[in-house]
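A single protein chain has been removed from this complex, and every other one stays in its place.
For clarity, chains are labelled A, B and C in written order, and residue numbers in each chain start from 1.
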Amino acid sequence: MENEPLLNSLQTGFPEATIAIGSDWPEMSIESTQLLEVIEKLKGSDNWDFNYLFCETCVDWKTHFTMVYHLSSTQFRHSMVLKAKVDREIPQIESVVKFYKTAEMLEREVYDLFGIQFLNHPDLRRLLLTEDWVGYPLRKDYHDPINMIKL
Amino acid sequence: MDVKVSEPSTPFPGTIHETPGGGILLSSLDDVINWARSNSLWPLVFGTSCCAIEMMSVASAKYDFSRFGFEVFRASPRQADVIIISGTIVNKMAPVLKRLFDQMPEPKYVIAMGACATSGGPFFYNTYSVVKGADHVIPVDVYLAGCPPRPEALLHALITLQEKIKSGLTREQIRSKMSEEYGK
Amino acid sequence: MRNVVDTTPEGNMVLNVGPQHPSTHGVLHLFITVNGETILNLDPNIGYIHRSIEKMCESLSYRQFIYSTSRMDYLSAHMNNHGCALTVEKGLQVEVPERAEVIRIIISELTRLASHQLWWGSLAMDLGALSPFFYAFREREMITDIMEETCGARLTMNYIVPGGVMADIHPDFQRKVKEFIVQFKSKIGEYHELVTDNVIFQNRTKGIGILSKEDAISYGCTGPTARGSGLSCDIRKIYPYSAYKNIQFKEILETEGDSFARYMVRMREMEESVHIIEQLIDNIPEGEFQAKTKAVLKLPKGEFYTRLETARGELGVYIVSEGGTTPYRIKFRSPGFSNLSALNHMVKGHKIGDLVSVMGTLDLVIPDIDR
Partner (left out) sequence: MFSIENILNSFHEWLSSMLNQNMVMLLEMTLIAFFAITLFATLGLVLVYLERKVSAFIQIRKGPNRVGPFGIFQTTADTLKLIVKESFMPNSVDKFLYQLAPFIVMITAMLLLAPLPFARGVQIWNINIGVFYVTAVSSLSVIGILMAGWASNNKYSLLGAMRSGAQIVSYELSAGMAILSIIVLTGSLNLQDIIASQENGWWIFKGHIPAIVAFVIYIIAVTAETNRAPFDLAEAESELTGGFHTEYAGMRFALFFLAEYINIFIVCAIGATLFFGGWMPFHIGNWEAFNHVMDFIPSSIWFFGKTFFLIILIMWFRWTFPRLRVDQLLNLEWKYLLPISMLNLLVMTLIAIKGWHF
């Protein structure tokens, strides 16, 4: 599906979500609590068939986090961006491992670098950094006077 | 850069007597051993990033460091003589590198290949996980500039290491010799 | 470091492969639970070369950050730069001159060839055949010489700038590339004779590390790894970028999903890359090699994502811009990361020797995984 028809069909599918065309693909913003049902709908539907999670990451907006899921369909070749807002004080969101196995490692990375707790993740451990690392380095307020030499 | 050579705080107890006219047997034996050591540097299979590819290029037919007898790559640190740190060392890797170095039997040598191993290189600023130079972790004999260095540069580094071993001098002796030669 | 256990409660041995191990191609660390020689479980432990490139890029300008990405997947350094440049160009809405597009693609395909040759040599070396490595490097050195003349470096070329390429091609470029093609075509048969047709090699790779198409999709595998399972995922073909729109080439697909299929995909991809270069090398359009851009680049507020095909699979560059001179957040979706996540699934139940062949055909580059 091209972007325009995809946008329209998404708007009819999720009337309560804010959907707009981004720089490349339709971008849909939802609340973190809705994540699982939205993804279930997106993946399970025959129209969309978003079966391929090609990128999952997080952005720290200082006031809140945004989990960004880049979804695509290997059947229809269309893609979309799903954004879920995560609270900064209690950074928790449902894990999508049961839909996409690749999320297991990706979510561990996000947990490692942003400190977001993924609920129902099978094995949430630090991935890139050592187990005894303090802090979450990709957060904007991360401060490390020993290792980081600011230019 | 100003190099500070640490002076021993207390002098060596007692006096050292020169052997009259002697030292020939031992020093020539030393020469033979140094010759053997310098010509048989077995590198450890150790590559962390980009420089490892250039290290492989040195092994390839075009540069062929087997001519100097370096081609015996040992996977086990117990059998290696020289560790070529080819790539960045990060905080998670540093204890492993130290451990590998400790596992190597004496005498052991270290070549810091490339900018990352020398000083952190392109990853010096604004990174939270990079060790700013492998010499924070283990002592380095030869530093090699470049990102990544050309294979010829690695060959030169290995030959420099050979010369260092053949000279039989310590780091301090080499430094004082160099400062004599080039002035302070 | 986490506590290292010798045995699991069931009495199976836990073997630490890496971080310094000859077949992990870098500093990958795998905890493998083995019963005798049979692998029961595999737990990758990465981060031994996590250089915080994403954090570093947040304080580098749009011109600077491109070059730190060459060190990510150093075997396809050019493609990494290409991905970043495409994203920045998308934000700036710069038209890249046609000449630059074509030069970029020729260098990309040469990089892919160099990468695959190194992979071929090191796969054979992992499986115990030591000589193919040297034959692979014979041809690879020709490519690095071409790179050196035109781009100025052998491995991490840093040849791309936003808006084009840094310098025009060397006058000898076309002649040397043609020489390379002749040499490569005469030697590809030797490659197949030496390794592909070898009975031991086939026994070591056929039916090993099977990844079904469904699993490839679920694990987010890309590149030759997924194409060996029959998943059509060549970004050059399905979402053409740069000058790939106008080029005739096949997407290589194999359906078996085992190590041998992945091997064959890469081998045939090499020939396809040569095919692409042949089409372009005599048709480099005249004109500028760089578009005019401002000295200080500022991306508009927004989010930009580019997908492109490196030698290992799909690279994604995700830039979040706040309108400043540096990216607000940058994320590299590296192909090796997702491919590695499928490793446990692929080697379960196989022998330790098979781990080497599966890892070899995944063509992992660890700095690309760790970033």
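Definition applied: a residue touches a chain if its C-beta (ideal position, glycine included) is under 8 Å from a C-beta of that chain, and two chains touch if they have at least 3 such contacts.
Remember, predicted model here, so these are calculated numbers, not experimental data.
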| item | value |
| --- | --- |
| Chain not shown, its touching partners among those shown | B, C |
| Residue of C:Asp73, C:Glu89, C:Glu109 or C:Asp126 touching the missing chain in the full complex | C:Asp126 |
| Chain B residues touching the omitted chain (full complex) | 32-33, 35-37, 39-40, 42, 61, 64, 66-69, 71-72, 74-76, 78-79, 81, 105-107 |
| Residues of chain C (touch criterion as defined above) contacting the omitted chain | 13, 15-16, 21-23, 37, 124-131, 133-135, 138, 194-195, 198, 200-201, 203-204, 351-356 |
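By definition in this document, only the chains that are shown with their structure count from here on.
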| item | value |
| --- | --- |
| Arrangement of touching chains [line / ring / star / complete / other] | complete |
| Whole-Å separation of chain centres (CA-atom averages), chain B against chain C | 32 |
| Chain A-chain B separation of Cα centroids, rounded to whole Å | 46 |
| Rounded Å distance, chain A centre to chain C centre (Cα mean) | 24 |
| Overlap residues in chain A, where contacts from two or more other chains coincide | 128-130, 137, 150-151 |
| Residue list for chain C, restricted to those that touch at least two other chains | 1, 47, 50, 52, 55, 59 |
| Contact set on chain C toward chain A in their complex | 1-2, 46-47, 50, 52, 54-55, 59, 90-91, 215, 217-222, 231-233, 238-239, 302-305, 307, 314, 316, 318, 320, 328-329, 331, 333, 337-338, 340-342, 345, 370 |
| Residue numbers on chain A that touch chain C, as the complex places them | 22-25, 27, 51-55, 57, 59-60, 68, 70, 74, 77, 81, 100-102, 104-106, 109, 113, 127-131, 137-138, 150-151 |
| Complex contacts: residues of chain B adjacent to chain A | 91-92, 124-130, 132 |
